[in-house]
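Missing here: one protein chain of the complex. Every other protein chain is in place.
Note that the chains are named A, B and C in the order they appear, and that numbering of residues resets to 1 at the start of each chain.
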């Protein structure tokens, strides 16, 4: 029985059905925040929402039954379980934080569609390689914000009046969005401040560039290792074939010498 | 006769002439939406437009005659046929959707200029490799929009009042254009919202970066495979030459041994 | 005498001196457009300007004398000659187009500093590889502008009222600068227009990305070819050494067999 449930749960038809339910559920979440729609179809949407949750509960139950305790050892399984369980907490349907968490159900696409799981895994794997550069960027933003608050807090309190405002302003400057307006008041008052912001922009752009390149290099490395590995194998196969030809030729010669030897033997 | 028409149609002079007509046609389309020009040269422009369409009709007819049924099997041929056929639908000259479709005739440059056809083919070929990451980005924008509508719809109805507005706002934030202004009203009211948008910006930037890198890696892969293939061939040629030298030397030795053998024979 | 002038002209001291004069000349051009400075030092700046021009004239004369007719065959030489000659046209000092052209003298840095010449040459060399993609981008902007003028010219005449305005607006959207504001009026009136602009933004971003990647791939190709060339050489040297070892060993064997043969000879 368990074996059959497992086969069902692992069949691609079952998984496609679940993907469809996830997408339907995502659409329902979208409709629920569309005032025009909810005015007319409030109860229908709620029913459809509960039906999809019901299907999820049945699906997770089947998977728990099929795999037993092993189910709870897979990270993605736990994620599915947790995300569906939220829907069953009383009061989760009313306006509350839990209501917001329901949107995580859309993320079940990541756990269910295989190619997405792979993409996410690849992206997460490159994060450690960026840690040092990201920390460097964080440090620059922090130092820039402390200095900007000290020097320009009185000149432009709207942008640099407190550390949290400066952090927001400097992050905005780092992102390149409307930076000229952020620093306008300050540079109009203190023309020298332009040098500070210029240095900051050049440094932060350079660090962000290095962050991006680090990700690109890691992606290229993986791809390149594969290709070089293939090249190595092909060259070695060719080398093997040629060495083989040489060894055969030498073996031939040995046979000839042996024959000569035999003839000389009395 | 057919053979001669085919030779004409495939001659580079004919193709250059068609390219010129396409460019002239593009210029006419531009003049038609320039009020100053149309005031004075309305009828002349219309005549010039009909002449270019006439040339296109003749060209397509020649190509259909030259290739027969085979003509309709090529994708680009069908595109050319369809784009020119639109011009012949009655009423296509008046203000209507068909009028807008006439602009597609400019795209005939893609089907006619060979280097452009290759560039477009290469670009289309990289699309599947981006599908998973693009879907991930779509998912993030959708989830972000649903959450933003739920949490900030009342605070800033202009940007997050309905799902479609949130989708537009979140797409704008993703593109990095003026994002600080989009979220200003919300973050002024709820300072904690800054964390939500910060996480969203970092995630979306990271996914977009991975999307771009995926395209770059694919382009580099193609180029690299070629170079490594060349390297492999060159190394193998060198290896062949050296193995040959060794085998010749061994064959030499064999001759020597054979001579020795012959002398020993009685 | 000519030989001596040539040695002088090619000495690194002479070239450094000219670089200094170019930089001084650039600074003078900057001072000339600083109202505060010109109020007080108008005549001094003019004198300094003429002195630098005088030095340039002497320098070019020396180079013409040193190389003779050959001087006029180098592209950079002609550029230097032309740029300095402009200064000698009567009336070039007054407010005129020629006054603007004087700024080209700063570009003499490109012709004089060797590393810059190389960088510029490398950049120019990658241009042909981008031509098709750049043409594709131009076509997209043109088509987008014609369609936008046809469809939205009446709704938002400020941005899409004529072809030239649409071209400017679509180029701005392509560059990603403030695109949400450019399309606001239009999308508020026709919500469906958002789809048109969304498709346009995605397509143009994708083409620009491919343009950038084409430049990057070309730069990497050059660098990679060098490294693979080195690798090939090193592997071949190693292969040569090993083949040599094998051939020596076989030659050894041949000597042995020859000795055997000699002994058997009567």
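Simple rule for what comes next: contacts are C-beta pairs under 8 Å (C-beta built on N, C-alpha and C of every residue); 3 or more make two chains touch, one makes a residue touch a chain.
Note that the structure is predicted; figures quoted are calculated from it, not measured.
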Displayed chains contacted by the hidden chain, counting the whole assembly: A, C
Residue among A:9, A:24 or A:231 that touches the chain left out of view: A:231
Absent-chain contact - pick from C:1, C:33 or C:69: C:33
Chain C residues touching the omitted chain (full complex): 26, 29-31, 33-36, 99-100, 103, 106-107, 109-110, 113, 115-116, 118-120, 123, 164, 168, 171-172, 175-178, 182, 212, 215-216, 219-220, 223-224, 227-228, 231, 234-235, 238-239, 242, 245-246, 249-250, 252-253, 256-257, 259-260, 263-264
Contact set of chain A toward the excluded chain (per top definition): 131-133, 135-136, 139, 142-143, 145-147, 149-151, 153, 161-164, 166, 176-181, 187, 191, 194, 198, 201, 206-207, 209-210, 213-214, 216-217, 220-221, 224-225, 228, 231-232, 235-236, 239-240, 243, 246-247, 250-251, 253-254, 257-258, 260-261, 264
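Simple rule for what comes next: only the chains that are shown with their structure count from here on.
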Identity of the chain that, by mean CA position, is farthest from chain C: A
Proportion of interface numbers common to chain B and chain C (over half same, under half different): different
Relative orientation of copies chain A and chain B, as a Cα rotation angle in degrees, nearest 5: 90
Distance between the centres, which are taken as Cα means, of chain C and chain B, whole angstrom: 26
Per-residue overlap in chain A, given as positions that touch at least 2 other chains: 246
